[in-house]
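In what follows, a structure is listed as structure tokens, so that the remarks can point back to it.
Heads up, this is only part of the complex; the chains shown haven't been moved.
Chain naming follows the written order as A, B and C, and within any one chain the residues start at number 1.
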Amino acid sequence: MNSSEQKNTAILLISCPDRKGIDTALTRFVSEHEGNILHFDQHVDLQQNVFFMRIEWDLDGFTVPPEQIHAHMAPLALDFNMTWQLFFSRDVQRMALFVSKMPHCLFDVLARVESREWRVEIPLIISNHETLRPLAERFNLPFYCLPVNAENKEVQERKQLELLQEHRIDFVVLARYMQILSPLLIEAYPRKIINIHHSFLPAFPGAKPYHSAYARGVKLIGATSHYVTEELDAGPIIEQGTIHVSHKDTVEDFVRKGRDLEKTVLGRAVWAHHQHKIITYHNKTVILD
Amino acid sequence: MNSSEQKNTAILLISCPDRKGIDTALTRFVSEHEGNILHFDQHVDLQQNVFFMRIEWDLDGFTVPPEQIHAHMAPLALDFNMTWQLFFSRDVQRMALFVSKMPHCLFDVLARVESREWRVEIPLIISNHETLRPLAERFNLPFYCLPVNAENKEVQERKQLELLQEHRIDFVVLARYMQILSPLLIEAYPRKIINIHHSFLPAFPGAKPYHSAYARGVKLIGATSHYVTEELDAGPIIEQGTIHVSHKDTVEDFVRKGRDLEKTVLGRAVWAHHQHKIITYHNKTVILD
Amino acid sequence: MNSSEQKNTAILLISCPDRKGIDTALTRFVSEHEGNILHFDQHVDLQQNVFFMRIEWDLDGFTVPPEQIHAHMAPLALDFNMTWQLFFSRDVQRMALFVSKMPHCLFDVLARVESREWRVEIPLIISNHETLRPLAERFNLPFYCLPVNAENKEVQERKQLELLQEHRIDFVVLARYMQILSPLLIEAYPRKIINIHHSFLPAFPGAKPYHSAYARGVKLIGATSHYVTEELDAGPIIEQGTIHVSHKDTVEDFVRKGRDLEKTVLGRAVWAHHQHKIITYHNKTVILD
């Protein structure tokens, strides 16, 4: 039913200095080998003179076998000085979840995976609390509780990293994990750790943004999904949303209303990431279709 | 300051049956003549097998003189069975306004034109009432009052058509005109007459949509900008918007809140049209960047 | 943690012909018995001359025992010709779910109940398919599969009604049930059956609204939560939402994007209903805080 299941496509994500003829070269590469282009989207940052492209084509009938595409692309990529990534829609992405005590984002993510809205597997869930273990077990998902405090942080993060590597994790989703990751993890998964922050960043970074928003008297609250970088809540933004609040709303109402926003914004970000639609540069994202 | 003023670009809008190599052929056409592509957007309707493209390139340095581009493109267009249009950003579009008694959309359009947000001229305003003549005069714009009733409709529309042709009008904006146009005008300006309807179509077509929305007890009201076709409020939709209303809002509140929506939605539609971003097919619009 | 748990309040929902002194009489009733008003919201429909009010007060310190409030209110209600309902926040509402094959709304509702966002119990889930039984079982919820077809509809609906009555159900949520209810059920639970329809009603009622929306070429899709009445998709609207779509979105994209909207809109409607914030009249809702 879900079209992503039946697809057998290759996806190229490319960025390089802008130069005449890039798109011609790339579409020709696919066309010449009988590839049927299904999606083609490009962007040029004229200020920075950078070219971005996502191209997705049907592998049925494509005359280059999947395992040789990389080698075929290499000279072209070299010629144009490309940063590039090649993905196959048949490969199921392996996603790790980091959670804490709040269940709403975890629930929502599990629902999307179970109902095959996303083409991902969840080899493991990592938490610093036992709270959500029963929920994980109900979905038969391995749950590792690694409580983190000031003293054991480095040790626990090493264990987290080992778990991620052992389970061959492709990307990590912090589903309201509430802990700051150290460079160890961030550098091991660059632009592969997605966080959901419960404010419209750059407003209200850090802890308790709903309380800060309430104190400031804002008329809208937001949520931001971004890639985690070493600076807290300052990584490339993938998706944002806001909704109106009023003087009638208490902090508890902000929290309740914000949950729906967090779920939706995180959902869209993970969709874009696992469908290989995102290229990052200069601490920004380009989201191609 | 407004970048649209300084630009000297050519814009191609193309639709044709989807076939391998179209985009390669088109980008090569521009590249081969030293054209620097500034915007390139394409879309394929996989169900209908139709290819759409907008390509905009800098004419500075382009080796084909503007007046010969058409001839150069012709064989390619024939080869791929293209429906195509060529525009130059230097050409100022000539826009006619049709108004009735309500001033808010007229005011908003005049403000955008005056402040050079849009690159258009307004050679004339046509109305079926005298109400807005003072406003037109304040902006030194020719104002033709052609009252329309059941008996004189055909005569008046002929006059309207003559005026449009005489002033070499490129496209028409119905800024809350409140009259149904007959085929005479619609056929003379196919996909060139833009209406703003004060509901989220297809809900509440026809007269008094705010009253109908109020009677139905909806929790959001909307506005829709679309190209005018012979079937009332059923033409290709360009842009839509909605805002929340509550039980506290009276019909008058709907009207007041809706005005802001109408202005914004119409504004976006005219922007897309006059920047040559819209292709229509099967009673739909493709809006390319 | 969730403030609704600790509250011990009484809630009065009132509508009556508008007359001077109603609010004075009602606030005095509460004040005179030492009740501390926590929420007070009123509305007057000046066209229809109807007065609406929701008043919520703390029962701690209130000098009238809960079981006697009804008797105390009766003369006042008679005097002002009120239609009125009295609720206690301590009473957990008993909600039945009707589902079909699609899991997203069921998942979302279960997540809200499990995490105590809502103060409701789910005594049973009714479905016309076996599809979602495993999900119900994972949450230890009784699941009754009553396949409905043209021949057995009346028999099955009688069984549904018996189940609802046997489990003392307060209200019913159709979480994408995809069957039209007959008057038997609707009359047994007037303004107590909440549906989520996947369009911005009154546009696209009935089956396959996303397909109709796609065919029409709309630029936004919506969801509507409403009370079920005998006329299909025409009952009092509780909550609506819309999001933008573009020519790039296929019907499958509409379905995917729409799911998030359905979950959110249904979630807000059930919140308002089970917090006793909704009064219906003239096929509309007044939603008081």
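As a convention for this text, a contact is a pair of C-beta atoms (placed from the backbone, for glycine too) under 8 Å apart; a residue touches a chain by one contact, two chains touch by 3 or more.
The structure presented is a predicted model; accordingly, all values stated were derived computationally and were not measured.
Peer 1: Because only 3 copies sit in place here, please give the count for the whole complex.
Peer 2: 4
What we mean here is this: only the chains that are shown with their structure count from here on.
Peer 1: Averaging only over C-alpha atoms, locate the centres of subunit A and subunit C and give their separation in whole Å.
Peer 2: Centre-to-centre distance between subunit A and subunit C: 35 Å.
Peer 1: Averaging over Cα atoms per chain, report the distance between subunit B and subunit C in Å.
Peer 2: The answer is 42 Å.
Peer 1: Using the touch rule from the top, collect the residues of subunit C that touch subunit B in their complex.
Peer 2: For this pair, the touching residues of subunit C are 43, 45-47, 200-204, 216-220, 222, 236-242, 244, 246-248, 250, 282-287.
Peer 1: In the complex, go through subunit A and note every residue touching subunit B.
Peer 2: Residues 20-21, 23-24, 27-28, 31, 34, 36-42, 44, 46, 244 of subunit A touch subunit B in their complex.
Peer 1: Inside the complex, what are the residues of subunit A that reach subunit C?
Peer 2: Going through subunit A, the ones touching subunit C are 2-3, 102-104, 107-108, 110-111, 114-115, 117, 135, 138-139, 248, 252, 256, 259-260, 263-264, 267-268, 271, 289.
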